[in-house]
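Data first, discussion second: the structure below is written as structure tokens.
All protein chains but one are shown in place.
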Amino acid sequence: MAPPIEVTESAVTILERLRVRAPRVHCITNSVAQQYTANVLLAAGALPSMTISPEEIGSFVAGSDVLLVNLGTFDTQRRAAIGAALDAAKIGQKPWVLDPVFIERAPDRARFARELLSRNPAVVRLNNAEFGALSGCDPAGDAPERFAQSHATIIALTGTADLVTDGARRAKIVNGDPLMALVTAMGCAGSALVAAALVVEPDPFVAASAMLTVFGVAGEVAAEDAGGPGSFAGAIIDALHGLDGATLRRRARVS
Amino acid sequence: MAPPIEVTESAVTILERLRVRAPRVHCITNSVAQQYTANVLLAAGALPSMTISPEEIGSFVAGSDVLLVNLGTFDTQRRAAIGAALDAAKIGQKPWVLDPVFIERAPDRARFARELLSRNPAVVRLNNAEFGALSGCDPAGDAPERFAQSHATIIALTGTADLVTDGARRAKIVNGDPLMALVTAMGCAGSALVAAALVVEPDPFVAASAMLTVFGVAGEVAAEDAGGPGSFAGAIIDALHGLDGATLRRRARVS
Partner (left out) sequence: MAPPIEVTESAVTILERLRVRAPRVHCITNSVAQQYTANVLLAAGALPSMTISPEEIGSFVAGSDVLLVNLGTFDTQRRAAIGAALDAAKIGQKPWVLDPVFIERAPDRARFARELLSRNPAVVRLNNAEFGALSGCDPAGDAPERFAQSHATIIALTGTADLVTDGARRAKIVNGDPLMALVTAMGCAGSALVAAALVVEPDPFVAASAMLTVFGVAGEVAAEDAGGPGSFAGAIIDALHGLDGATLRRRARVS
């Protein structure tokens, strides 16, 4: 339903704009993912901050352009920080992205993620198991579309193929490489990139589709010379940093 | 005392089984080691989870195959999480590995580690200084054997050479490379690999000996082309991911 050419051209534009604008992305993310997420954001031109202290997160979010809320390594402090951060994001009219990590493994976390849906995330980035826990549905057929529509958000479902929908439009992205699943925090870092893209692209469906295309293409480029997941983790950051429009146009496989 | 050929063949089998079975390894580990531990587990075929929130750790352990308890960056939250995690592991009859990091530097942590011995770890992976703080003995002579026997556990003592004993059997592994000591969390990651091996090998003495052999061989392979500890950190993950039976059989030095 989405014009694929539009997603690719938007990817080129978003990447250029990120490098010029250097948006500030505040990340409430799990301790496993903090370092990698920061390095991926820096490679794309964005400026990460990572504090989760409830007392000072309000002023960090107020000084940022967008917020990422990732539920990995969920604890009391992060729960309090999320509330304060979302309040600050609402006041500052800043978009935010929800990444409901591992909610299929912990009922409390799933409940909390469902509550967060009422606070209007611009995009929810998740995998099939997490979608099941969030929606109660299998991600087959038009379940993602129905869920996106009923919650007025974008669902960005990543896996072997990525599917992005706002309920009316759907983009399918088949870029990427199996090595991406062998590096911890790769999905978390992808959510952070989507958050950064929201600053420079007003349509969140386009921002999410384009940025997952960018990340998938970077993964393919990196996989060509990587000797395994260890060197790949650095190589995808190199590839993202060096990615140009010509490579994106040649490699993007969006339908 | 251990038939070396048995350890090597078990290493080959364990590595194959990990890749097929993809066991879930829940890690309570220090914040310095979380990312590296996760990436090493993924490279070996295992699926890591890392939450330390006392409220939800029970459900994570219940959904895992094995538990790792690492005492680095020890704090109130982790202490509570460890109790809840061990309760869940006992109910689910899941084995667990103790890694008493840096207990020679903090008396409280050493006391806590000694208490944990009564909760029946399948394996205790530690270095010489930590063994001294845990047992009150120098790791010379048959001190490791006596300690393993009296606590009905496996002692896996790593260093220039690795020594594994269940009190009756002893394996000595001389694989590895000095660069392994120059990457933070390398020992922590080794403990996590031993935990993963417990899922696919019922004899914890064999699991620990074999997995330390695997890790040491991966280290040797990685050191051949590494330019220093920075590239080595990624290269050992590549080597672990690509390790095959022929390389293991050719390089294993177990006696």
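Here are some notes:
Chains here go by letter, A and B, matching the order in which they are written, and residues are numbered from 1 within each.
Here, a residue touches a chain if its C-beta (ideal position, glycine included) is under 8 Å from a C-beta of that chain, and two chains touch if they have at least 3 such contacts.
Keep in mind that this is a model prediction, so the values were computed, not measured.
When you scan A:43, A:122, A:173 or A:194 for touch with the missing chain, the hit is A:43. Annotation for chain B: contacts to the undisplayed chain at residues 30-33, 35-36, 72-76, 102, 105-109, 181-185, 226-231, 233-234. Residue positions on chain A in contact with the hidden chain: 31, 34-35, 38-39, 42-43, 48-53, 55-56, 59-60, 63, 77, 233-242, in rising order.
Note that in this section only the chains that are shown with their structure count from here on.
For the pair chain A and chain B, the distance between C-alpha centroids works out to 33 Å.
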